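What you see is the complex with one protein chain gone and the rest in place.
On to chain A.
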Amino acid sequence: RTPTLDGPLSESANTRRESGRFRPRRPPPSRRSSSRLPEPAWSARPVLSDAQSADPELLDAFAAPIVDRRETARLVRELAAVRPLPGLRHVKRVRPCGDRGKPHPLEILVCLLSDVPDVEDRGAATLSSLLPCESFDASGLGQPFLAKVPASPPLTRPQYERASAHWPTSFHEDKQVTSALKGQLFTSAQKAKMQEYMAAAVRAAEDGRGRGMDAVGAVMVDPDADRIVATAHDLRHGSHPLHHAVMVCIDLVARGQGGGAYCYERHPACGFAGPGIKGEQRYICTGYDLYVTREPCVMCAMALLHSRIGRVFYGSASADGAFGTKYKIHTHKDLNHRFEVFKGVLQQVCSDLNPETTS
């Protein structure tokens, strides 16, 4: 038995299901201001994990100027032996002195503060208090000073830039993440497609608003076939308090695959496109892209994870949003499905839909 608020799905429901099939409509453009006016500039920015977006954690350390440059190679070698820096392979041992007025062009990392727990007065630390004087020849080193080094390797270019401001750091750049952060991941042709899909979600939101619903719209897209497979708007004030646009969209995808739990016949802007290429066996939302005008709440975000969504694009953030604002469901280390989320598609148009953002 499949319970639905419009009554159990029966034979007659099957015919209704047919009538619920989504037909692409081309309404007169006059009503469709959002797709006609030139759109304000937008860029899709990736919602990265905390590890990728956090400020670098810094460790206190001692450094010293190299007063005799000819000792540099020996100092590097011998410091590596007496004060190795395990776990800090990303940190460069020697840096050029930033201050051109200083007589010594190079500075070397001596040790971490945690390596020398006995040093009490940090400001007045001497080389002999930092290094084992019996086994280490400190000639060529000047008076030590406090410095900060990044505790972990930077994952993104902004993190690299922030970390390097403290101490030179190596960086294995993920070019895709870098261009995504600059808003350059997508070609203009791809951006045009993304705009088209988000505009369809905006139209659904406007349709919903016209029927007294919250102005939130969502479309599920098959990126391989380049087509919309389901369109939905929020129905929490219509059929069911849990029928957020995303939940409706997921159920409409299920209907398109011969399943589904609810009937939306009273909401003509909510529909599905039916099966695509013959023989194609799609499985829940695997490989699909979702475009939604507003950042999903935690219920909807987890529903997308359960549905094995491919990627999510949203317009504007929401106060309890679960793709960046309150949680990052798509990057959670304990959850078994990770996926990419981008925000900012048609951002202004989308945020204008909901002047006060909730869930």
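What we mean here is this: a residue touches a chain if its C-beta (ideal position, glycine included) is under 8 Å from a C-beta of that chain, and two chains touch if they have at least 3 such contacts; residues count from 1.
One rule holds for everything that comes next: contacts and distances are computed from a predicted model.
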| item | value |
| --- | --- |
| Name per UniProt, for the chain absent here [options: "DNA-directed RNA polymerase III subunit RPC3", "RBR-type E3 ubiquitin transferase", "Protein kinase domain-containing protein" or "tRNA-specific adenosine deaminase 2"] | "tRNA-specific adenosine deaminase 2" |
| Absent-chain contact - pick from A:67, A:177 or A:299 | A:299 |
| Options A:191, A:240 or A:311, residue touching the unrepresented chain | A:240 |
| Residues of chain A (touch criterion as defined above) contacting the omitted chain | 2-5, 240-242, 247, 250-251, 254, 257-261, 281, 283-286, 297-299, 302-303, 305-308, 318-320, 326-327, 329, 332, 334-337, 358-359 |
